[in-house]
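Note that one protein chain is taken out, while the other chains of the complex remain in position.
Order of writing sets the chain letters: A and B. Residues in each chain are counted from 1.
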Amino acid sequence: MQADDARGMIFRRKDLLGLADLSREEIQAILTTAASFKEISTRSIKKVPTLRGKTVITLFYEPSTRTRTSFEIAAKRLSADTVNLTVAASSAVKGETLIDTAKNLEAMAPDILVIRHASSGAPHLLAARLRSSVVNAGDGLHEHPTQGLLDMLTVWEAKGRLDGLKIAIVGDIAHSRVARSNIHGFRTMGSEVVVAGPQTMLPPYLADLGVRVTFSLSEAVADADVIMMLRLQLERQGQMFFSTLREYSRFFGLNPGHLKLAKPDALVMHPGPLNRGVEIAPEVADGLQSAILTQVTNGVAVRMAVLYLLSGGEVSGAAA
Amino acid sequence: MQADDARGMIFRRKDLLGLADLSREEIQAILTTAASFKEISTRSIKKVPTLRGKTVITLFYEPSTRTRTSFEIAAKRLSADTVNLTVAASSAVKGETLIDTAKNLEAMAPDILVIRHASSGAPHLLAARLRSSVVNAGDGLHEHPTQGLLDMLTVWEAKGRLDGLKIAIVGDIAHSRVARSNIHGFRTMGSEVVVAGPQTMLPPYLADLGVRVTFSLSEAVADADVIMMLRLQLERQGQMFFSTLREYSRFFGLNPGHLKLAKPDALVMHPGPLNRGVEIAPEVADGLQSAILTQVTNGVAVRMAVLYLLSGGEVSGAAA
Partner (left out) sequence: MQADDARGMIFRRKDLLGLADLSREEIQAILTTAASFKEISTRSIKKVPTLRGKTVITLFYEPSTRTRTSFEIAAKRLSADTVNLTVAASSAVKGETLIDTAKNLEAMAPDILVIRHASSGAPHLLAARLRSSVVNAGDGLHEHPTQGLLDMLTVWEAKGRLDGLKIAIVGDIAHSRVARSNIHGFRTMGSEVVVAGPQTMLPPYLADLGVRVTFSLSEAVADADVIMMLRLQLERQGQMFFSTLREYSRFFGLNPGHLKLAKPDALVMHPGPLNRGVEIAPEVADGLQSAILTQVTNGVAVRMAVLYLLSGGEVSGAAA
C-alpha cells in the first residue's frame, strides 16, 4: 500500500456508512491517518486539541460497551465533547420515529452522530437527511465499517501490506456485519478472502463479492495469512443454524492444530466478545499469534482517524 | 420587549423552579442572554470557557433523552463538567429519601443540580434545603420552565415581540407541565393565551390564569400568531380522557386546513416527541410554518443562559 500520495488530502465524505462504498484510496487514507494517531494513546498525556469544541453524539439502539467506549475514548483523546444516548427498546416505544429523534439531535448542533441500530440501513436513512456527519457503528446484518477498518489496520501493521494476502473468515457469515465490512474492505485492498462455516450460515451472495467459499475450516485456513474467527451468537442455537455448541466447536472452532495449516506467521483475529472454547480455543486466543487485543487498541486509533477526517482534517501519516 | 435596560444586570435567583415565579424583567433577561448565546453553537469551535471548573449534575427520576441531552450539551459548551444520574424506580426503592439523595450530591460540591421528578414540587423541596442552584427540568404536572423559555425565545425571534400576540395551546392541558409553564410565561410577557382541548383535559383553574378556554380547535387557532400543539400521552387512552386516537385526531389534530384560519405567518410549535398523525399532521409538522426544530435549537441556548445566569453571570445581549 502506498500512502504517501494521500498525505495532505482532505477526506471528502460527510459520512462513513460502509466499506462497500469506499475506494482503495479512501481506505488507505483512513488507515494511514489511524496509524499516525496510534501514538497519542501511548503518551503520558493522551490528548490532543484537534477536535476541541466539537460535539460527538453516540446514539445506540443496541446495547454495547466495547464499541461505544472505543468511540467515546477516541473522541475524548481528540478533545471533542461527547454525549451518550442509549435508547432501550422501551423508550423507543414512546413512538417517535428514528428520523424525528435524529432531526432533534441535529437541532442541537452536533458535529458527528455515531449510530448503532438493529435495522440495516438506518444510518443511511439519517445520513441523507442530516447535515451532521453520520458514522455507522453497526446496522443490523449490514455493515460495521470501523470494525472492518480496525481489522485492516491490524493486518497492515503486522504484514506491511494487504494486497495479495489470504484472509480466512470463519463462522456465521450470514448474520455478521463484521464479516460483510471485512469482505468489502479486504477485497477492495486486493486481498484474497475465503470464508468457511456451516451451510446454514453462508449467504448465497458470496460469490458475487469475489469470495471463495468452503465448508471446511481446514481448507479455509490452509496457507492463510490471517484467520478471522467470528463470534457465534449463542442465541441463534435452537433456530436450526446449528445443532449443539459441541458440534459447532468440533467443526468450526479454531484450535492449535489448525494453526499448523496456515502460514507460520498467520495472525489470529476475533472481533470479540469471545466465546472461549466455542469458536476459539483459549490457548489460541491467548497465543503468540493472537492479535485480538491489538484489534481493540487499533479500534481507538481508527475511530480517532474517522472522527478527524469527517471533521475536515487532513490525511496524515505515511505508508508502513 | 425592551431588554437594553437589563444588560449587565445580575440574575438574583439561586434557582429556576417555575415561570409562575418570574417577573417580566427576569424572563426578558433570560431570553436576551439566550439569544446572545445562540451564536456559540454555530461556531466551528462551539465552546466558551465561561463555566470552566463548575460541576452540573443532572438528576433524572424520569427517563428523558431530549431534555437531559440539551442540558448536557449546554453545560459542555460553557465548559462545565457534567455528571448524569438517571435514577430508575428500582433503585429509588433502596429507600433513601429524595432529600437525602440530594443532600449527598450537594456534599460533593456541585454548582447546579438539574432535576426531573414525577412529583410536583420536588425541585422546590430541594431548592429550599440546598445551597446549590436547582433547575427544574420538569416536575410532575407542575412546570417545565426551560421548555416555556425556549418556546418564548422561539416566538420572540420570529415575531420580534411577545406582547399582544395570540398564542393558542391545544391538547391535554390538564396533564401538561409544558402548558402550565407556557401559560405563566406568555401571560407575564403580555401575550393573550387561548387553550383548546377535550373537556376532560381542561383543568378548572384556567380562568384564574387569565386564559381563554374553548372546546373547538378552529376557534382557538382563529387569528392566532402561534399554534402550540401538545403531545398526546398515549398511555392515557383507556383512562376515559378520550375514546380513540382517531376521534382525538379528528377533533384536536392540527391539519393544513386549520392553518388557514390562523394569521398567515402563524408559527406551529410542538414540544416533542411528535405523535405524527395524531395531534399533528405530518405535512404541518414538516411545513414551512413549523418552528419545531428551532425550538430544540433554542433549548440549548436557553439552558446555557439559565446555567450561566444562575452561576452569577451578567445578563448579556440586546432586544431584537
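To be clear about the criterion, a contact is a pair of C-beta atoms (placed from the backbone, for glycine too) under 8 Å apart; a residue touches a chain by one contact, two chains touch by 3 or more.
Keep in mind that this is a model prediction, so the values were computed, not measured.
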From A:Ile73, A:Ile99, A:Leu209 or A:Ala222, the answer for touching the chain not displayed is A:Ile73
Residue list for chain B contacting the dropped chain reads 52-55, 57, 81, 83, 85, 87, 91, 94-97, 100-101, 103-110
It is residues of chain A that touch the chain not shown, namely 41-47, 63, 65-66, 69-70, 72-73, 76-77, 234, 272-276, 293-297, 299-300
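Note that only the chains that are shown with their structure count from here on.
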Between the Cα centroids of chain A and chain B the separation in whole angstrom comes to 41
